[in-house]
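Here the complex is missing a single protein chain, while all its other protein chains stay put.
Coming up: chain A.
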Amino acid sequence: MHKRTVLHAAVAAALLSTAGLAGAQQAPFKIGLILPMTGQQATTGRQIEAAAKLWMAQNGDTVAGRKIELIVKDDTSLPDVTRRLAQELVVNEKVDVLAGMGITPSAMATAPIATQSKTPLVVMAAATSSITEASPFIVRTSFTLPQVSVALADWAPRNGIKNVVTLVTDYGPGLDAEKFFKSRFEFNGGKVPESLRVPLRNPDFAPFLQKVRDLKPDALFVFVPSGAGAAVMKQFGERGMDKAGIKLIATGDVTDDDQLNDMGDVALGVVSSHHYSAAHPSAANKKFVEAFQKANKAMRPNFMAVGGYDGMRVIYEALKKTGGKGGGQALVDAMKGQIFESPRGPVFIDAQTRDIVQNVYLRKVEKKDGQLWNAEFDVIKDVKDPGKSK
């Protein structure tokens, strides 16, 4: 039964590529956006959908004579559902581009479908380094964890932090963050006396934080999924670790713009490194944040939103470049090497890795007009994903 479905898919996909050429000019250009709209990762889906719709509202829904049609599907962040939806979108809806992908396993599950059907897959959220290597049709507009962790590992030793304990959640992105932070930090002359891994379903951070306190490092490096970040910060403060002279440094997931305001004053002063902050001081970003908040009842855009927004731009530009013709390989080729000014700053889609090259900013949580923001104070320019240096 299952084999047959796959076979159907393959046949239909083959038909699609020939049929697509014949009637290309008139048919709408379909983008299949697969996102977690419910469940644990629902905020990711909400942010990206809002950003994609904002892009379409600002830039029109016709590109090079073709009408753009956005089909949003909810995969509830279950990879097998993502895979099934991607298959349906490719076979039944005959989408020209797949996009979205809230978590790494979803992107990995969809990669073979992109390869087989020669459909470009624009990854707007998932951030494990190896994703773009899973298919030659994957283009990423979000970020990678090695990218942001390495930037922090470069910044810390230059600012008097020589001894760091790492604390990550024990799953793909966490291990990426730990590995790349540690190796770069040690390369820069720093010391990592202990690397702690917290189970994904961890009830209480107390033992880990107490361990860190007793080890007395200069700083604690944290990567946890954004929801758990607030709990770590709170307990960090309550344990009096800042008073014991330990700094908290983290990747930007921990001080996610979407939730930062709810975290309250415990977040103040936390130093993080990330590719996007809603407080990024550029005209393009001000415009983006304003329009986003206007369209979405004062919801603040976060790094997920900017990944979705830029993903739409990459698709639009690629379609323009092919003169409205589309076609899988042509679209991917047109996406490679795009350089543009994103709300996060200048970015570049690396032609070799199809991954994004961007500035990584160092930010500190500050209070402005009664709200908390990730205020940028330093930048490391044009960071290429270090996960693909070989």
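Convention: contacts are C-beta pairs under 8 Å (C-beta built on N, C-alpha and C of every residue); 3 or more make two chains touch, one makes a residue touch a chain; residues count from 1.
To be clear about the criterion, contacts and distances are computed from a predicted model.
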item	value
Chain left out of the displayed complex - its UniProt protein name, from "Inner-membrane translocator", "Cytochrome-c oxidase subunit 4 protein", "Branched-chain amino acid ABC transporter permease" or "Oxidoreductase nitrogenase component 1"	"Branched-chain amino acid ABC transporter permease"
From A:60, A:193 or A:264, residue that would touch the chain that is not displayed	A:264
Absent-chain contact - pick from A:238, A:290, A:341 or A:382	A:238
Contact partner of the left-out chain, one of A:28, A:65, A:193 or A:207	A:207
For chain A, the residues touching the chain missing from this view	38-43, 194, 196-197, 199, 201-204, 206-208, 210-211, 226-228, 230-231, 234, 237-240, 258-259, 262-264
